[in-house]
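Before any comments, here is the structure.
Only a single protein chain was left out; the remaining protein chains are all shown in position.
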Amino acid sequence: MRTKPAIALEGISKSFPGVRALSKVSLALHPGSVTALVGENGAGKSTLVKILTGIYQPDEGVIRVDGAPTRFPSASSAARAGVTAIHQETVLFDELSVAENIFLGHAPRIGPGLIDWRKMNADARALLARVGADLDPSIRLRDLGIASKHLVAIARALSIDARVVIMDEPTAALSHKEIHELYELVDRLKADGKAILFISHKFDEIFRIADRYTVFRDGSMVGEGLIAETTQDDLVRLMVGRDIGQVFPKQAVAIGEPVLTVSGYRHPTEFEDINFELRRGEILGFYGLVGAGRSEFMQSLIGITKPSAGAVRLDGEVRVIRSPADAIAAGIVYVPEERGRQGAIIGLPIFQNVTLPSLSRTSRAGFLRLAEEFALARDYTARLDLRAASFDQDVGTLSGGNQQKVVIAKWLATKPKVIILDEPTKGIDIGSKAAVHAFMSELAASGLSVIMVSSEIPEIMGMADRVIVMREGRIAARFERDALSAEGLVRAAAGIREAA
Amino acid sequence: MADVQRADGHGADGQRVARHIPDRREGRAARMLKGWEALLVAVAAAIFLVNSFASPYFLDPWNLSDATFNFTEKAMIAFAMALVIISGEIDLSVASIIALTSTAMGYAVQLGFDTPALVTVGLATGLLCGALNGALVTGLGLPSIVVTIGTMSLFRGLSFIILGDQAFTGYPASFSWFGQGYVWWVFSFEFCLFLLFAVVYGVLLHRTSFGRTIYAIGNNPTAALFSGVRVGRVKFLLFLLTGLMSAVAAICLTARLGSTRPSIALGWELEVVTMVVLGGVNILGGSGTIPGVVLAALIMGMVTFGFGLLNVPGIVMSIFIGLLLITVIALPILYGRLRRRVTH
Partner (left out) sequence: MKRLSGNREMLLVVAIVALVALIALRFPPFVTPGNLVNVYNDSSILIILALGQMAVILTRCIDLSMAAALALCGMAAAMVNAAMPGLPIPLLILIAMALGTVLGAFNGLLVWKLDIPPIVVTLGTLTIYRGLIFLLSGGAWINAHQMSPAFKALPRLNLLGFPVLSWLSLAMIAIMLLVMRRTPLGRAFFAVGGNPHAAVYTGIDVGRTRFLAYCLSGMLAGLSGYLWVSRYAVAYVDIAAGFELDIIAACVIGGVSIAGGIGSVAGTVLGALFLGVIKNALPVIDISPFAQMAISGTVIIVAVAVNARSEKRKGRVILKKAEATHG
């Protein structure tokens, strides 16, 4: 491992108005090696990626490419130096062809700077073959699935002859099988001598594919070394600066009578034959692979999408829910997975976010009562230990974890009977995660019924009283808490038969 | 219903730290001083001063009263337009709704309708036009900028089909009061209507839950929908409102002019949008205030009036309005950049 680093950052600092995002961090990426970058949200990982790719300029410090000090004044200069990034949501162009997505910005030319489409398509085909993708380079990207788009992104990385490949949570949106294909690809890139920076929240994959690790906390580098010489617990301790056992604060709750009964729910293309009961004080887990139809089903429960058949009973009464407004009135609320798009209303202050679904209670004859709004916001956010400067602060200025607290407070303020939490801890830091888990337990203990959609096995196993596993739009298995096993969940979700 | 979540919440690591979060970070006065409205008040005051020095006729109450006619009708539409733009949509068909409404009323005059019936016909036409816009935008989910460019051609086109190069005249005397009557002293009916609508729209946007949902939709329509806001219904109502306000403006304008031609109010949509944007409403939706729009209306009215007194042609004035629009939006951006550069 004593190769010369392909790229090295030395003493890099970057500040934004009011925030020091990075403080004298150093990082070296070696050819043929995978370095895992770990840290909580807000630790400075994305700022570092932006500096490496030329989007941001560091305030101080040196970037060395093959030992020579270099500056990346623009994204294209970083690309020319062989640095490329593959992002969380594959940032490509839906309306352009696969070949163009691979070659945009450095397409083969002929004559006076004209694009050579024939060569571009041929080269694209060759690159796609190298990443093991059998795709027609001339089809539009929007016609591809998410996994194929990832392969296109990687082909793009190869096309600029990248020497440094940054993968920013590349498996976040992938299914089990696709993740394994990605691992193989990373191994191949490594064998090709690329220097890889791998950013992930999932420890199992870090230990599966990384050679080295670097840990960031609050904008500083707090540890680095060889993966082989560390443990998951050590990394977690470095990340949070204290010990956090994977302890789930589950309270023992007496499960009561059925509150919500769903029967015969189906949709023409997304799910069918969904039947289950949810009881008072229960946390019902919904596990499955990404794309198993869990979110789609939950959104149909609150009237976003219309089921083609099926009935919902709440406390024994049949309820017809045509819109989220009906659902809220009936006492069913849904905390969506995509916090930024479906949950928080960036641009509005915290208190207005909290009171939005409850405006009928905080207003008289349609006229607002600000004092009551502030009181409601204060009441519900206090239970979640919100950290904010004031209640009229734009919710967009909060960290992801605190935004999630505002979103959950918003739903609790409607005084629901059933709360559906869709991936409630996705992408939030460990501290906020624990707060959300603790709060979920309290809710169940106080008599609420909770549905928790989660793709994280520890979370499902730690929090749920019962688990329903969905696969390809149907219920694949049901587990009681005492029958839960990680292996059983994975098998049911992936459709693997028990060996007879 | 009992508050079932009253269980004592405690924080992540077991110990409950009472963290006091204040309601607001700064007082009302500080917020107002920093606001867009403060800038507009300064601009309005400057123009007022310049005008009163430039022309001795400016400060005459009757002259000022006459001057209000050049913005009251547009401003009434601008109030409804502000709501539409805050919700993230736009309605470019307002001037064409005026044309169609005025034509419908002119047609009704030919059938011998009296004033109350004319007003009813006018308001109904405006509401129908608004309903069509609203249905196309919310029902079919089409982008409002293109839809209303289409209905802009359609509505005025219908006027052209009905009128060709003719004009409708012969409005009853009682009808012309809407455009030429005075409620008290120098206060015209139109100006009083403008003040009334300023209050009504100010209260609607800033003091009701309906107004709050408009901001929510403008900032994030998806999250608003998930939060139980009936997004489609709200937007539909907003298009109805712009249709209605265009009809009110059409009644005033037709009564004032005493005749209807298909080219009536040509190009007003851009002036109305300019007024709204000048008033500090974000063209991309999500923010803006009615007091801002009122100030912008006053500024545009005073500029027009002042230039008129100085015998400056209207078209030159439009250069000034165009420059004003761009400068007033560019200045805070430039100022913000400068300040950042200084503090660094």
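Order as written gives the chain letters A and B; numbering starts at 1 within each chain.
We take it that a residue touches a chain if its C-beta (ideal position, glycine included) is under 8 Å from a C-beta of that chain, and two chains touch if they have at least 3 such contacts.
Not measured: the values here are computed from a predicted model.
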{"item": "Left-out chain, listing which of the shown chains it touches", "value": "A, B"}
{"item": "Contact with the hidden chain (one of A:Glu272, A:Glu337, A:Asp392 or A:Glu442)", "value": "A:Glu272"}
{"item": "Among A:Gly285, A:Gly401 or A:Gly473, residue touching the chain not depicted", "value": "A:Gly473"}
{"item": "Residue touching the undisplayed chain, where the options are B:Tyr57, B:Tyr107, B:Phe160 or B:Phe187", "value": "B:Phe160"}
{"item": "From B:Ala30, B:Val183, B:Ile283 or B:Leu338, residue that would touch the chain that is not displayed", "value": "B:Ile283"}
{"item": "Hidden-chain contact residue, picked from the options A:Glu95, A:Glu229 or A:Glu317", "value": "A:Glu95"}
{"item": "Missing-partner contacts on chain B, residue numbers", "value": "90, 136, 140-143, 145-147, 149-158, 160-161, 163-164, 262, 266-267, 270, 273-274, 277, 283-284, 313, 315-323, 325-326, 329-330, 333-334"}
{"item": "Positions on chain A contacted by the hidden chain, ascending", "value": "53, 55, 74-76, 79, 85, 87, 91-97, 100, 104-107, 113-115, 117, 138-140, 142, 268-272, 291-293, 296, 472-474"}
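Definition applied: only the chains that are shown with their structure count from here on.
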{"item": "Complex contact set, residues of chain A against chain B", "value": "17, 302, 304, 323-325, 327-328, 334, 336, 341-348, 351-352, 356-357, 359-360, 363, 366-368, 374, 378, 381-393, 410, 412, 414-415, 431-432, 434-435, 438-439, 442-443, 445-448"}
{"item": "Contacting residues of chain B [partner chain A, same complex]", "value": "1, 3-7, 9-13, 16-17, 19, 21-25, 207-213, 215-216, 218-220, 222-230, 286-287, 340, 343"}
